[in-house]
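Let me give you the structure first, and then I'll get to my questions.
For this view, one protein chain was removed and the others were kept in their places.
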Amino acid sequence: MTTPMIKLSGVRKSFGAVEVIQGVDIEVEDGEFTVFVGPSGCGKSTLLRMIAGLESIDGGDLILNGKRINDVPPDQRGIAMVFQSYALYPHMTVGQNIGFSLDLKKVPKAEIAREVGRVAELLQLSDLLDRRPAELSGGQRQRVAIGRAIIKRPRVILFDEPLSNLDAALRVQMRAELQNLHQELRPTIVYVTHDQIEAMTMATRIVVLNKGKVEQWDTPIALYTDPVNTFVASFIGSPRMNLVSGSIAGDTAGQVFKADAGWTARLDGHSVAGAIGQRATLGIRPEDIRPVDDVAQADLSGAIAIVERLGAETYLNVRDGQDTLLVRAQGDLALSPGAPVQLALNHSAFHLFDQSGRVIAA
Amino acid sequence: MAGVPLKRSGLYTAMAYLTLIVISIFCLLPFVWMALASVDSNAKLFLKWPDSITFDHYIKVFAEENGVRWFANSLFTVLSATILVMIISGLGGYALSRSKAWWKQPFLYAILLIRVLPSTALLVPLYKILLTANNGMGNMLRPLVGENYRSFMQIFGFIDGYLGLIVVLATGQLPLALWIMKVFFDGVPKDYEEAAILDGATLVQRIRRVLIPLALPGLAAAGLFTFMSAWGDFLLPLILLSSPELQTLPIGLFRAFLRVNEIDYGLLAALATIYLIPAVIAFSFARRFLVQTFSGGVKG
Partner (left out) sequence: MALDAFQKRRERQTLLLLLPALIPLVILTIYPALYAIYLSMTNEALTGLAAAKPRFVGAANYFRLFSDGRFWNALFVTFVFVVGSAIIGQFVLGFISAVALRRKVIGSPIFGAAILLPNAAPEVVAGFMWISMLAGGDHATLSKIMMALGLPWTDWLQTFPLFMVVMVNTWRGIGTAMILLTAGLSAVPSEVYEAARMDGANPRQIFTRITLPLMAPTIFLYMLISTVSTISVFGLVYALTRGGPGNKTEVISVYIYNQSFTAFQIGYGAAGAVVALLVSLTLGIAYVRSLKVEV
């Protein structure tokens, strides 16, 4: 095992009486692309700013490459940061913005020019070096902000919601560019976003944060297939996982989930013997539910509330008692609201959570 | 209001023109008199077409009167006060914007309240305070400079000296300037400073290379308003200056006007025009900041 590039252990932070970071333990390997994701106010930006050195750390250790850096000033940490607002200096040209940190260190002009040229070429900014930030498009500004970060050849680059000011199409493009950049330069990246799609598409590993605590820390697919609690289950994946409340019951054939709405479903291959009689929540992703014609195959039936026909797939909102289930069916289904529908569940894709929301069996 | 039937819309437009023309004439007429009188070889205290155009009055202001001296005194004191205010309010406005200290809100309230205090009401105690300071300065300077004492006191004195006028002019404009700069820095994201910190800039580098360039528009606004108010101030030089060689333009103008029996209106008009021009130039630049600084209580 190599030493991790960044290691947080028991890291805490309070603003007044509010503890916004409540003991975070994570490690980021060298060259890894780690994404902090969570709803607004979960503490992800604060945590990032603590790594940068822009916020003090009230407890625990922040270790960079084996060295405790809690009290090292920000500029001596070897960390660069791309801000949400980009923070490009409006009175400097693109070239001056990118080269500012070298200029501050009194690096000779010729060398600054060479380094700025290198970075500009990498980011396709060579033609824009004499422009001012106000004359650039959103995507170009974004690239200048990245250029300003990478010119220092930092060991770690921090990104604070860098794509949130871009429109949807540009965001997709910048996502690809960031991934290319990561492939090419292999820096250690810590990236903050509230958008789980950004997290899923770019991350090596994702840290899901909620109310100042790490809910789960794993690879994107592991988070998707094995969420440890209902928070992660409903946060990761779009559209959201259906959560149905009910209880676990046993019968001669094995265990079943008994929904409060009345229907039951066999729990194939899930070992929940110890949990019989308990209240539970069943999690099932919309793509694991399909409408069927044959009543014998169906687990439950309901009435269609809303139909969204997108061509390649069809979303159905199906009401069953107090629950509304979202169904993501392949192909175009010519169904209309109000019609009854039979639904079959993919029993092997069940997620079961106990009353506190923790997973019982996946 | 464009949806009004056309006939009435035309009537409204005609009314708008009429109103604007009448108000504009009202506003401009005194200036017209002054401009005409300043080049009229036989200027009178009423509006008339010049008998013949002459620039003698302007020449006389500088050649016979102390026009150059007054102008230089005004410019020196007002510009010094302006620069002083820009520096102090730049630093203070930044501190007020970034600080989270408990005293910040009371301080801001106090600033706004200080601004409403009428300067005539503070004048007497202010004069006494300056008198004490002046004596202190005198006692300090006298042994140091010996026989040059008088000319030194004209520079460093608080009463009948440049320093006193500059400091008091600056203090008078400080509340508004602080407010302008505080509001301005509120609009400058902290991200810039944090980015500079991460770029390795020291405090001095951050101020010089990031904050000052970013603050220039705000400083320009604060400086322009300071210049205008200080340039137009009449009361302070009236009270604080007595030596003829220290007189500023407003006092020169006022005194020239009081010389009964030998009032030369052409000369006065020329002097007033000279005094007016820097104010108009400053105001034309300051105009676009007027609305933004409204909440700080700007008013002519």
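Chains here go by letter, A and B, matching the order in which they are written, and residues are numbered from 1 within each.
Going forward, contacts are C-beta pairs under 8 Å (C-beta built on N, C-alpha and C of every residue); 3 or more make two chains touch, one makes a residue touch a chain.
Treat the numbers as computed from the prediction; the structure is a model and nothing was measured.
The hidden chain makes contact, of the residues A:T3, A:S56 or A:S238, with A:S56.
The omitted chain makes contact with just one of the residues B:M137, B:L174, B:A196 or B:A215: B:L174. Think of the hidden chain as still there; on chain B it touches residues 1, 3-4, 12-13, 15-17, 19-21, 23-24, 26-31, 33-34, 37, 44-48, 87-89, 91-92, 94-96, 98-99, 101, 104-105, 107-126, 128-129, 167-168, 170-171, 174-175, 178, 203, 228, 231-235, 239, 250, 253-254, 257, 265, 268, 272, 275-276, 279-280, 282-284, 287, 290-291, 294-295, 297-300.
Definition applied: only the chains that are shown with their structure count from here on.
If you average the Cα atoms of chain A and of chain B, the two centres end up 56 Å apart. By the touch criterion stated above, chain B contacts chain A in their complex at residues 189, 191-192, 194-201, 205, 209-210, 213-214, 216. Contacts from chain A toward chain B in the complex involve residues 52-54, 73-75, 79-81, 83-87, 89-92, 100-101, 104-105, 148, 152.
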